[in-house]
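One structure below.
A single protein chain has been omitted from the complex, and every remaining protein chain is retained in its original position.
This part shows chain A:
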Amino acid sequence: MAPATKTNGDNSHIVEALNLLRSRICDTGFIFKDSPDGNYSKLKFMISSSVAEACNNSILLLGPRGSGKLAVLDLVLQDLLIQYPDSISVVRLSGLLHCDDISAFKEIARQLCMEHQLLFSKAASFDDNSQFMVAVLKECGLAHKSVIFILDEFDLFAQGKQRLLYSLLDAMQSVSSQAVVVGISCRLDADQLLEKRVRSRFSHRKLLFLPPSIEDSQRLLVHMLTLPIDSSLPSDYAVQFNKKVQNIIEDKKFKEIFTNYLNFDSSVKHLLRFLFYAVSHMDMQTGFLSRENFETAYSSIQRQPKLECLRNCSILELYILVCMKKLEVKEKSLCNFNAVMKEYKNIHDSFQTSDYYARNVCLRAFEHLIHRELICFTDNRGHSLSVEFRPVKLLISSAELYQGLKAYHSCPAILQKLIERDG
C-alpha cells in the first residue's frame, strides 16, 4: 500500500515525521540557517551598512550551482526587512527571464509600482520604464530608502549591450540615489564579462560560496535528519529515531556511500536530492530510516544512462551498433545507413549469422537507435535527404559498448568477438 493511504490509525506520527523531514529538505531557509559559513554575516554586514549609511554598493555572489547563494541572501534580506522595515525595497530579476532589456525594465517598473502602491501601465515604453526607474531611485534616495536589486543568473545580463547594467550602475553614481545591486552567478569570472564602462562603475566586492567539506556535509545531515523532541511528535519516538540516525551515520558502510556520493558533486543541492530520495523510502511500518534507504538512494540517483540504453536494445539494434563501431574504427569519414547495411551484409557473409533481416526491418531498428539517442545525425540541416543517406555518428564510446555487450545476457558471441578484435 502507498504511504499516502496509511494516514489513519497509529502511524500518523510517522507520517507527520516524514512530512516534517520532507518539508525541511525542500525549504532552503532551514538548511542554511545555522550553517557555519561566514558568508551570511559578511553579506549581512555589507548590505546593512550600506542601508544604514545611505550609500550605494554592488556585490557579486559567486559559487557553483546549488551552493546556497540565493538562500543565504534571502535569509539576510529577511533579517534586514525586520531590522529596517521602512527603508528597504527589493527588486528581483532573473537572467533566465529578463535577460533582454525591455522585459527587464518592465519588470523593474512593475515591482517598484507594486512596492510603492503605484499604478503600473503595461503599455509603458522602454524609455518610460527606464526614466521611471531613475526617478524612483532619486525619490527613494531623498526619502532615505534603499532599493536592493537582486540579479539572479548575473552572467546572462552581461550578454548583449549590457544596457540594463549600465543604466542601473550609472543611476547609482549620483549622490542622491541609494541602491544596492547584488549579482548572483555560478560563473566565477562573471565580473570579467562586463564592459569597461560597466566595470568601472562596479564596486568589486565578491563573495565566494564553496560547497561544504565532507565534515560539514555530515553535520548538515545530522541537522536535517534530527527530529525535534519538544514538538507534537511523541518524544520517545523522536528520541529513538534520532538514535537510529546517529547509528546510520556512524556506520562504516554508510560513510563509504556518503563520501562516494559527494565525490561526484559536493554541493548542498546534490546532497539534498540524496536525502530526499532516502527519506521518501523510509519504512512506514516501523517509521525509522535504515542504511538500505541510503543505499537505494545512491544506486537510483547515480545512473549510467548509456548502459541502461544498451540493455534495452534488441539484438538487431546491437548488430547495427557494432557495425557502426567497426566503420568508426576503419576511419570512414562519413557513415550513414547505407554504409551500415553494407557492413552488416559483410558480417553476415563472412560469419553466416542467423540474424540477417531485410533492409526495411533494419531501417526501423536504426530509427529506434536514433530515438534512443545512441546514435544521432551529424548535421541538423539535411532535411532534404532521407534517413538512409543522412550521415550519423555514434554517441557511445567503445568501452561502454564493450561493457554493455558483456553485460547483455543473450548477446550473440559473434558481436563480442567483433568488438574485442577491434579493441
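Operating definition for what follows: a residue touches a chain if its C-beta (ideal position, glycine included) is under 8 Å from a C-beta of that chain, and two chains touch if they have at least 3 such contacts; residues count from 1.
Operating definition for what follows: contacts and distances are computed from a predicted model.
Comparing "26S proteasome complex subunit SEM1", "Ras-related protein Rab-43", "DNA-directed RNA polymerases I and III subunit RPAC1" or "Orc1-like AAA ATPase domain-containing protein" against the UniProt entry of the hidden chain yields the protein name "Orc1-like AAA ATPase domain-containing protein".
Per the touch definition above, the residue from A:H204, A:K252, A:H371 or A:R421 contacting the chain not shown is A:H371.
Only one of the listed residues, A:C186, A:I249 or A:I414, touches the absent chain: A:C186.
When the full complex is taken into account, the listed residue touching the unshown chain is A:L316, out of A:I47, A:L233 or A:L316. Considering the complete assembly, chain A touches the hidden chain via residues 1-5, 7-8, 15, 18-19, 22-23, 25-28, 65-66, 70, 94, 96-99, 103, 106-107, 110, 186, 267, 269-270, 272-273, 276-277, 280-281, 300-301, 303, 305-306, 308-309, 311-316, 334, 336, 338-339, 342, 355, 357-358, 360-361, 363-365, 367-368, 370-373, 377, 382-390.
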